[in-house]
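The complex is shown incomplete by one protein chain, all other protein chains being positioned as in the whole.
Right, subunit A next:
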Amino acid sequence: MSAGATVARRNTLGRALLYAVLAVFAILYLMPLYVMLVTSFKPLEEIHQGNMLALPDTWTFAPWREAWGSACIGLECSGVHGYFFNSIKIVVPAVLISGLLGAFNGYVLTKWRFRGHKIVFGLILFSCFIPFQIILLPMARVLGILHIANSTTGLVLVHIVYGIGFTTLFFRNFYESFPDELVRAAKLDGAGFFTIFFRILLPASVPIIVVTIIWQFTNVWNDFLFGVSFTSGDSAPITVALNNLVNSSTGVKAYNVNMAAAMVAAVPTLIVYILAGKYFLRGLMSGSVKG
């Protein structure tokens, strides 16, 4: 009885310690976000008083309005909204196309195996390990030849090419544990190559589709290097615009506007995580399709 009580007490103590550590780390991680948020709602004078952690005395949306619609980036003073839509224009087709191609690759590499499928997969996998910097010059040349340099279309192509390695890896591993018998059953039922993919495999791939969307979305959205290398002027994505905004402000630094712009740049990935995060973990953990 008393031994049981001791064990129970030790258990609660351990729990408390565990939660304390977790709380510390959570605060550490959330601190920058908090500072960004409060700063973006403060007037500039209040920021100059120096208390970074304090809540705003007077709340203002002016920095957000300015960041969105009138802040100067280079010579143009119309905020980040144009670049925000550039990023949307890049990220949507890049994610969809690279995801679909990856799914297709995974399907063929697991369910329609051909001689040398392992080598092909190895080569695709290898592309995941190629550092960004190496492909900058050759890619610039290719975009030039295709006449899509300095355009969002060009950037879409770059992200598709770079993303296929990862999306193929995700889908191949997922479909590897997808029962072959389902494909065989569908073949006997008279379904062909595409019907099997679109009617049987794809609808059962929600977890890995979510993983792929989150992965590709955050990578493409947060990309800076490709954006800054292959676009210029008003075809730039928001990450590049944000950098230019922060660097091009002369005189007094408008921290609140910068923070608001940074928040604008960060919000889409946050939303994607919040909406799909639950599936993300589930997708990473569950390899198999049951039922």
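Just a few scattered comments:
Here is the rule we use: contacts are C-beta pairs under 8 Å (C-beta built on N, C-alpha and C of every residue); 3 or more make two chains touch, one makes a residue touch a chain; residues count from 1.
The criterion applied here is as follows: contacts and distances are computed from a predicted model.
You can't see one chain of this complex, but its UniProt record names it "Carbohydrate ABC transporter ATP-binding protein, CUT1 family", from the set "Electron transfer flavoprotein subunit alpha/FixB family protein", "Nitrite reductase small subunit NirD", "Alkylation response protein AidB-like acyl-CoA dehydrogenase" or "Carbohydrate ABC transporter ATP-binding protein, CUT1 family".
When the omitted chain is restored, the residue from A:109, A:156, A:186 or A:241 that touches it is A:186. Within the complete assembly, A:203 is the residue of A:131, A:203 or A:251 that touches the hidden chain.
One chain of the complex is left out; on subunit A, the residues touching it are 179, 181-182, 184-191, 195, 199-200, 203-204, 289-291.
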